[in-house]
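Please find one structure pasted underneath; my questions will follow.
Other chains dropped; remaining ones untouched in position.
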Amino acid sequence: MTSSFSTNMRIKFPVLAIILEVAIIILFGIFVKYDSEDNKYLKLYPLFQDTHVMIFVGFGFLMTFLKKYGYSSVGLNMLIAALGLQWGTLLQGFWHMKSNEISINVTRMITADFSTAAVLISFGAVLGKTSPVQMLIMAILEITIFACNEHLVEILEAKDIGASMTIHAFGAYFGLAVARVLYRPSLKNGHVNDSSVYQSDIFAMIGTLFLWLFWPSFNSAIAEEGEAQKRAIINTYFSLAACTLTAFATSSLVEERGKLDMVHIQNATLAGGVAVGSCADLNILPFAAMLIGSIAGIISVVGFKYLTPFLASKLNIQDTCGVHNLHGLPGVLGGIASIIAAAAQVDTKISTAMQAAALACSIGIALVGGALTGLILKLPFLGQPPDQTCYDDSVYWEVPNEEVPQIDNPPSSDDD
Amino acid sequence: MTSSFSTNMRIKFPVLAIILEVAIIILFGIFVKYDSEDNKYLKLYPLFQDTHVMIFVGFGFLMTFLKKYGYSSVGLNMLIAALGLQWGTLLQGFWHMKSNEISINVTRMITADFSTAAVLISFGAVLGKTSPVQMLIMAILEITIFACNEHLVEILEAKDIGASMTIHAFGAYFGLAVARVLYRPSLKNGHVNDSSVYQSDIFAMIGTLFLWLFWPSFNSAIAEEGEAQKRAIINTYFSLAACTLTAFATSSLVEERGKLDMVHIQNATLAGGVAVGSCADLNILPFAAMLIGSIAGIISVVGFKYLTPFLASKLNIQDTCGVHNLHGLPGVLGGIASIIAAAAQVDTKISTAMQAAALACSIGIALVGGALTGLILKLPFLGQPPDQTCYDDSVYWEVPNEEVPQIDNPPSSDDD
């Protein structure tokens, strides 16, 4: 049935993927060398691996909550990240070249992984409504724009060690802008596939937990060794713990019967990691980190409950995974927290104006860049799925006969 | 249907969670600072992260074996642990304050995670029969009592590096005492929801494997750097490997047709990690660690097969996850092994009497503390689920329409 829709994947997708890979290998051949001066690679390697798990297992499984879109969630997440880390190595490398060489060390591997995070966040906003070809193009464009914004924030000398602004807010608003341009009126009242089943929600918790557990590594991986890095670990650990309590509490509070909602637990428990990002390595003390986390957990759940439906119905922004609530709002909160930290002079090297500028330019560049990217992705020959086959793996994947084992229509009496 | 039971979650649960979080943040504001003298945080950080994964992924997924209780298993595990690590930081901190300050470093984060392990073990004993409100209260009470017992064992100068006695035996007997007080006569003959399905048993293996793999980190994380820590890693690695062989063998042996039982594989393969805990850093040689592990694997399977039904039918102790077999018996074995090691004088700093005293006080305090906690949890307004909705997520969670996709009773026309 679904196979009657011709996506022309066979020609466009493999050709684009191979052209990109060949181009990247040539650029690596010209520019990329090993960094022979990196002596602390073994110290950083565990932090790199934690981040690596977050990108591929964390983001990948977090999106498997959809009942018929698990292959794409975990599979395309892997594809985008594998392309993104290569392209990110080059783009970030171009801003830090010495004698026309890009030197690779473990820190560069961490920042390459970071650059993919922005794209994976945006992927969450358009999940189920785009083709693999579109996602390859989005990865290339977004990482290019991301690397420019990141460099701009570096020039501003703003503090953003855990990238609340440059990754989380950037990725979320970029994705929302793409989603706005790719608006599908017929999905206004939902889609039969746009929901979870019991098992898919448990798969998603694999993603949630590995993100939650390794977030202290994410926020500290490129911090200065010593006090700053230690603080980044400790602040993130306690921010997430506090956030978990308030996310559970708020989830129960906003539901009429007081029941918990898996969407909130899967996502809002992580908002504390996002929101403490900009201040993580500063001397804010654990209780302030917990305060930031607590507020993030509340804001995130409230966003899922009230803001996402509003964005969808009033602003025509269909945010599949609710990335605005997990990355957008908490990212902005993180930026604001860093402005307050600057005003409170917790660190002499941090300036209120520069933090505000970093937040503004991250959001502004994301919105403009996302809108432009969305226009390009709208080109008719990129294999975007028709409305009726959204959120359905079978458009781009060979799926076993039973497709999704869960029973939507109660079977007849001869079953079992 | 199940929603007709009013748990009053909306008021009690969020209010309690938020009061606790606010209180904790205030206490953190007063007492908790960064430890500026911790220079080996990066060395310990990988061991911390392994332990962290055990607590949240290991314990959480191990309990997803129930067919309709996966959300609660992995979700409430996360909630309890997030609360517990904050409360544990304070309670353990109060016993080690300097100038009225609690200094946080990676070692404190490890021991905070440890303190949650005791509660999560007890949670396994009452899984499916308690409310989130009850579990928040149990976490606060149990960690308070745990920290006192732990401090007492420190005073005794007993050796228990992997906490066979202070975490595993303590958590198990605490949980059994709670389960005894919360005894439900109507569950005497089992409950339709108290079983696994094919997929849920595979989810549980995620928990099993991450516990199994990272147990050497658990047992060595706070060991003295050097020979002792290295021995803790090696002994635990080999104890678990040996235990796996005997657990598989015994599982096949006790079943009439020689078939393997997933309950045994999920749990008894881990008993070697528990049992070698008290001696892990001692110079017992790998073969002795393997001997301890081998015996633990056998005892644990035999416990599941014969002792758990006996406890349920004769002593009215309904131990959902069989924590007595995974943590209780192997924890006692670990204590006994340490007494034998003391008698064999493998280490001059270890005393037979003190090891025995540590074991006795851990079990005694756990039983009394658990019984008292059970009495408090029995208070009628804490939202305990009625018998018919035990082991069912839908009491406290919004569950997708199809609820559990597996078909137990062939559906009839009124289904869904």
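So that you can tell them apart, the chains are marked A and B in the order they are listed, and the count of residues begins at 1 in each.
Here, a residue touches a chain if its C-beta (ideal position, glycine included) is under 8 Å from a C-beta of that chain, and two chains touch if they have at least 3 such contacts.
These numbers were taken from a predicted model, which means no experiment stands behind them.
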Total identical subunits in the assembly as filed, 2 in place: 3
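Everything below uses one rule, namely that only the chains that are shown with their structure count from here on.
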Size of the rotation, in steps of 5 degrees, that lays the CA trace of chain A over chain B: 120
Approximate Å spacing (C-alpha centroids) for the pair chain A, chain B: 33
Footprint of chain B on chain A - complex, ascending: 43, 46-47, 50, 67, 195-199, 201-202, 205-206, 209-210, 212-214, 217, 225, 227, 229-231, 233-234, 237-238, 240-242, 244-246, 248-250, 252-253, 255-262, 265, 269, 283, 285-287, 290-291, 294, 405-408, 410-411, 413, 415-416
In the complex, chain B residues that touch chain A: 3, 6-11, 13-15, 17-18, 20-21, 24-26, 28-29, 32-34, 36, 38, 41-42, 45-46, 49, 52-53, 56-57, 60, 64, 70-71, 74-75, 78-79, 82-83, 85-86, 89, 104-106, 109, 132, 199, 203, 206, 396-400, 402-405, 407, 410-413, 415-416
